[in-house]
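Every protein chain but one is kept in place in this view of the complex.
Labels run A and B following the written order; every chain starts at residue 1.
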Amino acid sequence: MAEYLLRRFLQAVFTLLIISMIIFGLISAVPGGIMNAYEDNPDITKEDYARLRAKYGLDDPVPVRYVKWLGNLAQGDWGNSFVSKRPAIEEIGDRLPNTLLLMGVSLFFTLAIAIPLGIYSALKQYSVIDLVLTTLALAGQSLPVFWFGLLLIIVFSVSLQAPGGGPLLPGSGMRTPGEAFNLWDLIRHMILPVTMLSLVSAAGYMRYMRASMLEVIHKDYVRTARGKGLPENLVMTRHALRNALIPIITLVGLDLPYLFGGAIFTETIFAWPGIGRLFFDAALKTDYPVLMAVLMIFSALIIVSSVLVDLIYTAIDPRITLS
Amino acid sequence: MKTLKHILALVVLASVLLAACQPAAPAAPAAPAEQPSAAPAEKPTDIPAPTAAPTTDPNAVVPGGKIVIGTPQEPGVLNPLLQASSVEDWVSAMIIEGLVLVDPAGKYQPVLAKELPTATADGLTITWKLKEGVKFSDGSDFNCDDVKFTLDAVLSDASQASTSGYKDIETLTCVDPFTVEAKFTKVYAPYMRLFNFILPDNAGKLEDLDNWAFNRAPIGTGPWVLKEWKAGDQIILEKNASFREEGKPYLDSVIIKILPSRETGMQLLGTSEINVLWDLVESDFPALEKLADKNVGYAGAVTGENELLLLNFGVTDGSAPADATNAPHPILSDLKVREALQMATDKQAIVDALLSGNVKIGSTVLPAGDFACPQEPSVYDMEKAAALLDEAGWKMGSDNVREKDGVKMELKITSSSGNQLREQTEQVLQKMWEPLGVKLVIENVPSDTLFAGWSSGGLRKVGKFDILLYTTGPFGGDPDSHLFSNYHSLSIPSKDNEGSGSNYSRYSNPDVDAWLDEASATTDMAKRAELYCNVAGQINKDLPRIFLYERLLLSGYNKSLQNFQISPSFVDLSWETQNWWLKK
Partner (left out) sequence: MTEKSSPQSSSAPASSKNSAPSKLEQKPRSFGQLALRQFLQHRMAVVGLAILLVILILVIFAPLFTQYSPTDMVLRDRFQPPSASHWFGTDDLGRDMWTRVWYGGRISLSVGLLSMATAIAIGTLIGLISGFFGGWSDAILMRITEIFLSIPRLFVLIVLTTFLRKLDLPWARAGSFWPIALVIGVLAWMTVARLVRGDTMSLRQQEFVQAAVMIGASNRRILFRHILPNVTSSIIVAATLGLAGAIITESGLSYLGFGVQLPTPTWGNMLSNTQNQMTTAPWTAIFPGMMIFITVIAINFIGDGLRDALDPYRVERG
């Protein structure tokens, strides 16, 4: 096991190095970048422009810039944001708790909704409820997410009124502007974004859960277990569900990095100050210290969660071996 | 497949956000403008003159309360030396004031200066008289030393502010603590725009500018003090207790709330969640009108910019010719063709259909300000347009596309993608020009690609386009730098000048060059106005650009907020915010 983890670790370092090169190269190849802000300003003189380019370190060739970036990173320095001048890691740190909160709570509700409904749907295949759930899930995947979010805002933040006056639920941000933190206020602000995120992703999870459950309930070992006269509940949990969970674990593994990465759509619609938007804003301005920091941490999490998923596979199905 | 959703997320967002941050309003400081906001903004009674004291209001001022301003973008820094976006400009203008700023009527008003600066006859010495007894929010006094520090700061190496004008100051002398005298090495015509922000001389060491605490906690003389900045969420401003005007600001606090989705912002504008929504565009008019019954109104100002078609006179192979006459565009280099295209463009129909008729059609490069130079609007006449093309030798082909010497009259129109209004305009133009035998092909690119600079081979810079659709103009009023960088032949980006300048049409007219040179060498306003007007007239004859409609700076707000106005300059909605108050 230790040897396996060591091997995965070495592979991870190598993979991350390759990823960092590719990402750095791509970002540098995006035309324009941060200097576009000065391109159309007639009061910025030629000399100003040249000085600014030099200040941003854009005069060096891309490989030199990459090596400098990597060298600084080796000393724990992610660089400073081009836009806010603050250390990139501080920008991330400010938004990390908000992102973990929103994404964590949403993932919890996603799974809490999707797994039971998916199983139910599979066990009652082609029942009315199954058809309704299928339809809703697919509708959720076909309509623009923007719509769903705006609809929630229109209904709960504009049309419906709270008993004491004012909108029923706040439609933006994570606390009432100008007011001190209080838990109830935070929960009220979380309701709409969490609802949107969990419903939209639960739709996808539910489909997978239903499909893999359908797949296993006809399998030999399940039928054997049933034949042995084991109670239906036990058959389902001990035998069917364990194997049916493999795709769900794969998917959770793919989603885990987003606990850090955030959800750009939801954060935008509901003005949630998370990392998804930090990334997006940085992408618009080609603020590469921030972009690199977000993307590299995200990539590292992709790799970590892929190791985790492999370990969980072996726990769920002991016959799976990791060579 | 989450991955697919992810691309979509980025792309749709890009379209939403980019629409909001076109370089429509460059972060350039502004200069005089004459016309009051000709914008359809409000009924005159709703916009009091800037000087009208709130005491004359029949409803007595009720002090206190807070308001929330929604903005789709977040500032990165609030230090004018480092700012690079319009949101940073107006937010910092709530805290940091300048000597002279542009008021909602587009005129220069002394703010920290006692009166407008005066120039000597040779235009080489400018004198500012400063207001006395003004304090920065940290308690230190405002005087000539701060002006001096600001000049040093602008010219320091780490500064990212424009040095135009400042770099021509030979010496800046404090005649007394409240009199500033600057000697220039050469005439700087738009001198009014200088010192539109003043930093306290204790702001920090200049060589360490990027690390100043000031950058995210600025100190100024303005009505507001920054209390808290929650990254990505909100910036809380509280009233500056030592503000120079007694009893002001009226409000207790102003909260800048980051609302990345303008659609969300629009919805919330009708509720109590936000009071003001910054940076609307003309296509938001229908949605705004729907909110009228919720007491939502809008304030706007004509910025001096036009939504326009930029026609390329040179070849489109990306060779960036310095002289387009030697390497002409196969179709657009012919004046008759350009005239025909303008005649076939029903500007009023575009404005009526797409903008609910709320803006004026474009007719001149100088629509507003002290230098306004109205021109005769172009005439929409399809027959004449067709006759012009016949005359120019473009014969209608069997496929209903004209051709001449084997060249088809097929033109590409390019804009930044994701901007719905521009996409609509392009499609309307396509239909308008179709009967003329002109085939217009839409090929939009992301704004990064469109606005990229010389070193990244930006398509505007190297001339790889037929027609561009975007907004530009003398933002704020003084047209000096805009006209020079857009129409002077020295501003044609080419190898020789390392791609500097914005004369993307590769337009060159010796008369225009001479007028512009003469205008930038005098501080005589009347003379300058006359010269610029000559330029405006000539541009309409030579047609390097077809002006479609005049742009507005727009914000929506709940009308319980009193004295809310827009300055057609970088100050934007931050004009005299000390006078804001909430009517119950």
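In the analysis below, contacts are C-beta pairs under 8 Å (C-beta built on N, C-alpha and C of every residue); 3 or more make two chains touch, one makes a residue touch a chain.
Values in this document were obtained by computation on a predicted structure and should not be read as measured data.
Although one chain is not drawn, the whole complex shows that of A:191, A:230 or A:249 it is A:249 that touches it. Across the entire complex, the residue among A:19, A:34 or A:191 in touch with the chain not shown is A:19.
Of the candidate positions A:139, A:187 or A:234, contact with the hidden chain is made by A:139. In the complete complex, the hidden chain is touched by one of B:140, B:430 or B:455, namely B:430.
Listed here are the chain B residues that touch the chain not shown: 1-8, 10-12, 14-16, 262-263, 266, 283-284, 286-287, 290, 349, 352-353, 417-418, 420, 423-424, 426-428, 430-431, 441-446, 448-449. In the full complex, chain A touches the omitted chain through residues 11, 14-15, 18-19, 22-23, 26-27, 29-31, 126, 134-135, 138-139, 141-144, 146-147, 150-151, 154, 204, 207-208, 211-212, 214-215, 218-220, 243, 246-247, 249-251, 253-254, 283, 295, 298-299, 302-303, 306, 309, 313, 317, 319-323.
We adopt the following convention: only the chains that are shown with their structure count from here on.
Note: centroid distance chain A to chain B, computed from Cα atoms, is 37 Å. On the chain B side of its complex with chain A, the touching residues are 2, 5-6, 9-10, 12-14, 16-18, 21, 23, 26-29, 66, 68, 70, 73-74, 76-77, 82, 84-85, 157-158, 160, 162-164, 167, 210-211, 215-216, 230-234, 236, 253, 255, 257-261, 263-264, 267-268, 270-274, 447-449, 451-453, 455-458, 472, 481-482, 484-486, 497-498, 500, 502. Remark: chain A residues 30-33, 35-49, 51-53, 55, 80-81, 83-86, 91, 94-95, 98, 144-146, 149-150, 153-154, 157-158, 166-167, 170-175, 177-178, 204, 254-255, 263-265, 267-271, 273-274, 277-278, 280-281, 283-284, 286 touch chain B in the complex.
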